[in-house]
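Only one protein chain is missing from this complex, and each of the others stays in its spot.
Chains: A and B, in written order; residue numbering restarts at 1 for each.
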Amino acid sequence: MKRTLGVCYYPEHWPEAQWAEDAARMAELGLTWVRIGEFAWSRIEPVPGRYDWAWLDRAIETLGAAGLKVVLGTPTATPPRWMLDRHPDMLAVDAQGRTRGFGSRRHYCFSHRGYRHESARIVTALAERYGRNPHIAAWQTDNEYGCHDTVLSYSDAALKAFRDWLAQRYQSTEALNRAWGNIFWSMEYSSFDDIGLPNLTVTEANPAHVMAFRRFASDEVVGYNRLQTDIIRKFSDAPIAHNYMGRITEFDHFATGADLDIASWDAYPLGFLSDRLEVTPEHKRRFVRQGDPDFQAFHHDLYRAVGRGRWWIMEQQPGPVNWAPWNADPLPGMARLWAWEAFAHGAEAVCYFRWRQAPFAQEQMHAGLLRPDSAPAQAFHEAGEVAKELAAMPDVDAARADVALVFDYASAWAWQTQPQGQDFDYFRLAFSFYRGLRRLGLNIDILPPDCGDLGNYKLVLAPGIATLSAPLLNALARHNGASLVGPRSNAKTVEFATPVPLPPNLPGLAATVARVESLPPDVPVPLDLGGNFLHWREKLETEGTVVERSTDGWPALVAAGGLHYLAGWPDETALDRILTTLCDARGILVDPLPEGLRRRDSGTHRFWFNYNAVPVERGEVTIPAAGVYWEKLD
Amino acid sequence: MKRTLGVCYYPEHWPEAQWAEDAARMAELGLTWVRIGEFAWSRIEPVPGRYDWAWLDRAIETLGAAGLKVVLGTPTATPPRWMLDRHPDMLAVDAQGRTRGFGSRRHYCFSHRGYRHESARIVTALAERYGRNPHIAAWQTDNEYGCHDTVLSYSDAALKAFRDWLAQRYQSTEALNRAWGNIFWSMEYSSFDDIGLPNLTVTEANPAHVMAFRRFASDEVVGYNRLQTDIIRKFSDAPIAHNYMGRITEFDHFATGADLDIASWDAYPLGFLSDRLEVTPEHKRRFVRQGDPDFQAFHHDLYRAVGRGRWWIMEQQPGPVNWAPWNADPLPGMARLWAWEAFAHGAEAVCYFRWRQAPFAQEQMHAGLLRPDSAPAQAFHEAGEVAKELAAMPDVDAARADVALVFDYASAWAWQTQPQGQDFDYFRLAFSFYRGLRRLGLNIDILPPDCGDLGNYKLVLAPGIATLSAPLLNALARHNGASLVGPRSNAKTVEFATPVPLPPNLPGLAATVARVESLPPDVPVPLDLGGNFLHWREKLETEGTVVERSTDGWPALVAAGGLHYLAGWPDETALDRILTTLCDARGILVDPLPEGLRRRDSGTHRFWFNYNAVPVERGEVTIPAAGVYWEKLD
Partner (left out) sequence: MKRTLGVCYYPEHWPEAQWAEDAARMAELGLTWVRIGEFAWSRIEPVPGRYDWAWLDRAIETLGAAGLKVVLGTPTATPPRWMLDRHPDMLAVDAQGRTRGFGSRRHYCFSHRGYRHESARIVTALAERYGRNPHIAAWQTDNEYGCHDTVLSYSDAALKAFRDWLAQRYQSTEALNRAWGNIFWSMEYSSFDDIGLPNLTVTEANPAHVMAFRRFASDEVVGYNRLQTDIIRKFSDAPIAHNYMGRITEFDHFATGADLDIASWDAYPLGFLSDRLEVTPEHKRRFVRQGDPDFQAFHHDLYRAVGRGRWWIMEQQPGPVNWAPWNADPLPGMARLWAWEAFAHGAEAVCYFRWRQAPFAQEQMHAGLLRPDSAPAQAFHEAGEVAKELAAMPDVDAARADVALVFDYASAWAWQTQPQGQDFDYFRLAFSFYRGLRRLGLNIDILPPDCGDLGNYKLVLAPGIATLSAPLLNALARHNGASLVGPRSNAKTVEFATPVPLPPNLPGLAATVARVESLPPDVPVPLDLGGNFLHWREKLETEGTVVERSTDGWPALVAAGGLHYLAGWPDETALDRILTTLCDARGILVDPLPEGLRRRDSGTHRFWFNYNAVPVERGEVTIPAAGVYWEKLD
């Protein structure tokens, strides 16, 4: 498959006279795609019910005439100000009880039925008008669901919808009381209408209550997205995408993904490094202008799974952004490296955000391919370079990996609901295992938590999954390869109770987690073979093979056949040893990489990515700082 | 007196079929007591006014039949959901103005008259039914007053009650204005109904206003508790206890204690170390699985005073808990050590919390004597060991100490109201003096602030008491032993003004605090004889004997006869010297202990407690890690 480039564009931000020139420059640069429309509701429908299609017709025509394919976004992330006159209670409410007002974006509660109706109306109007437009080659629903902490809303609309959801799920309050253990602290309900949202309680709410609310909130996003995809499909055959945001775990992307044709994500490597990664100050400093060497790859692999093979980068950071605590300037070369890394992981398209830096409003400090004065910015040249390289490059189809990692959104909710130790975070745990595999130079696939077939994977990792699904348990039982489960896997029932018999209840492995302990980061638990457990460990009683122990004698890694259970959160030293041993035993070739150098094999090529600010030697090849190198595989 | 063990049990959490076996195992383990009922309101009164006693009758009968004595708790800490339909305004409001909702526990405002009426009703019903039940051998009122910051409420109910309280106290707004100095900043009131609660003011409220509110709030707890004890006593002769929580200072425990027969507290050494102690990271790391070596002893001695000699541990940590920032697993031996330390300090009973770990709801990660699958957990075995040891042990009555520390809840409110330096905390100060005495191997008694008789104490400490009571001042004047007062003692009038003449106004000591300074922790004030003042020091003008000075010449310790005034907050080095000198002069034998080793003499035995994770040599004896050792006193 041929990979392509694109860009995000806002015709409504610029004089119409400039559109044609912009379009011509995009095409000349080698771009294929242009995404438009996702924030333009106030221009599409300036007055309730009065649509103004003319400008958008002309914009699409102008872009299409230049040979560009259009991704058309539904504008539902930014309802106009008049919407609040019609639905004053449509706004979300935060956990502190404050209404989240108009004046930026994402100012709606997913549960508000009136706003759902309005969303259906505008999506219908848009899809009707452009569903068969030859330039519209893809759709995007809304924009970055969950960004700015917008999944969880404590509004009246959410409260009512939650009660309905509970009534559907449990059918009787007696069933709900039993499921949640509401006898504890006399929390029993006699009517679904007595149940509140789990915020502002005196001390922590029942975790089962919280988890139900988290599941509900995720379902609301899924339902809202499906509302849009159902409409679009009535009028258009073009594929539908949504642009997810990095490290947003508040809703189940696999579930929204099931209603979409393409997964895409918005990759801002420097913003993410500054804003949302638990790493050392040294690590942040080392990669300040390059981004974390693994964070993008993780999301590439995650969204390849979410998109069932089809995925894009819908927004690619082109230069400094505006929203992180600090916003450094990417090293020259990074805008090219990031794009190539995405392609090596199977991206169909990489779209830079945005064409021209806006001189006004919230993102005026967010770089584009062009500066506000229309002069090319650094990434403009790098995008052009990538376009030329792509033209010369044979297809770079994704290769199936030998190793896989199971990723589960519900576990992120579970361990936020009940971290037990204040630094226990599911994403952090799963990502640390992913990093371990990357350090060994491996291609990795990510699997959904209800995966029922582990195929030919030689090694499957499933750390920290609160409730292992029946299909996955079955697949683990039947799997020929090795698997590594734990810590804290299968530790909860689906209703967030402790299972009896006690966890982990894995097929064929006689093991019981007798108790657990969470530990401050300065209290490591040393292992006999080197390295430590950090943050978390478990006291296992087992009749399985004890592969490793901590120095105080507790089983650290136990196995029955290929199935391994890890009884703690390993540091890098311990994880590297454990993974290397497992790989060696299963004939997986590992290639321990120097810091900041990463690799990925496509079906035909081996790609090297140097995230360092200095060159790295790799055999006879010197890969420059911020450089990409590829070689043909035999 | 024979010491006993017990456990907390929730029959309503388990199938009735299991009760008898549970009771038999408790008895077999050597337990005497079982506390029940304190969260069971929704089962006792599932519908308003319709009581269901049958299950509770059977539970008590089952436990009693196994030979156990029952402590019956009033269930007022967890009003059922239907209570809110009857009293929608009964909830407390936090300092930010947010209502603290249903869904956990302690969801009531102490000042709400409607809820007081409901509380009286359920307590009456319970006491009527079980007041003469032969198995009910003690009562507990409510549960952990003040836990989850529930003493201070900013609700309308609190506002109205506060105004009434003020009107009673001051009789006229003129008197109140004078007492508070409301002329400052034109804060004068002309009606009690104009007075608000002291939260959400533009800058700090008048500290006299805040202190009045703190006194009021404490009185509300006392009144609420007395409501219950008055009722219970009408129907029962069994002693009444309340289970206090560690380091809760928002209400005056001596005042509630006056209405109770027994003081008890809930001892969670690892949770407290992780959650509520100002210690170095090294200290937290060293004692992460053992708990602080002095925190429990302090509370033992405090509650011996609050209970006028009669005190229990109502809840003893058995394993990892769920509510601290991190929740480590106690070292094997600690569940035994903690119990023995309590007995050595005079506890009548130690009850472990709880019998079986619940697999559901908020405390599903809180260990019990049994695991959720009913298998014994570590503490089960240790409790059994203690039971056997107790059977072999002669009575371990408490010995009167040579040294005493005065503890005053109102001073905790005073210095929270006006810390002057942001790390000035009364509990921290008083506890640091307590630790100093413990490091010297001394038995310590704690005295209430209105103590009028210092008896034969050879040394009495009274640091940081904002307003010394007339009885205590008289007692100090008459005292034959040494006393150490200050820093910041007697610095305020009862209306929270600066006294004129200036503090400390101690009997027989010509000294004036000319001014004070608070200091960041990295600005020590070195003393001539070694060590430093930290956080706080005072400029004393004195005609008394200057015993010590700071290196810049300010008097640091002054004396007149046995009465000493300390003009700063000493670090460990300074405190150890000062206390040692005072002890030596009064013939108090000190025994400076190595870190983590502590001792306590009962009337007949000397007990050694090794809080370290490694053995400690003591003469010819090696006390193992987490070990207890005792020897008969001559």
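For the reader, a short list of remarks on this structure follows.
Convention: contacts are C-beta pairs under 8 Å (C-beta built on N, C-alpha and C of every residue); 3 or more make two chains touch, one makes a residue touch a chain.
Being a predicted model, the structure only gives us computed values, none of them experimental.
Checked against the full complex, the one of B:S42, B:S119 or B:N182 touching the unshown chain is B:N182.
Which of B:V279, B:M393, B:L502 or B:A613 touches the hidden chain is settled by the complete complex: it is B:L502. Across A:T32, A:T62 or A:T78, the residue that sits in touch with the chain not pictured is A:T78. Only one residue in the set A:M90, A:A138 or A:A328 touches the chain that does not appear here, and it is A:A328.
Across the interface with the omitted chain, chain A contributes residues 10, 12-13, 39-43, 46-47, 75, 78-82, 92, 96, 98-107, 147-148, 150, 274, 281, 284-285, 288-289, 319-320, 322, 325-329, 357-365, 367, 371-373, 375, 377-378.
Listed for chain B, the residues touching the missing chain in the whole complex are 96-97, 180-190, 194, 196, 198-209, 418, 420-422, 497-502, 512, 514-520, 522-523, 539.
The definition used in the following text is that only the chains that are shown with their structure count from here on.
Each chain gets a centre from the mean of its Cα atoms; for chain A and chain B, those two points are 47 Å apart.
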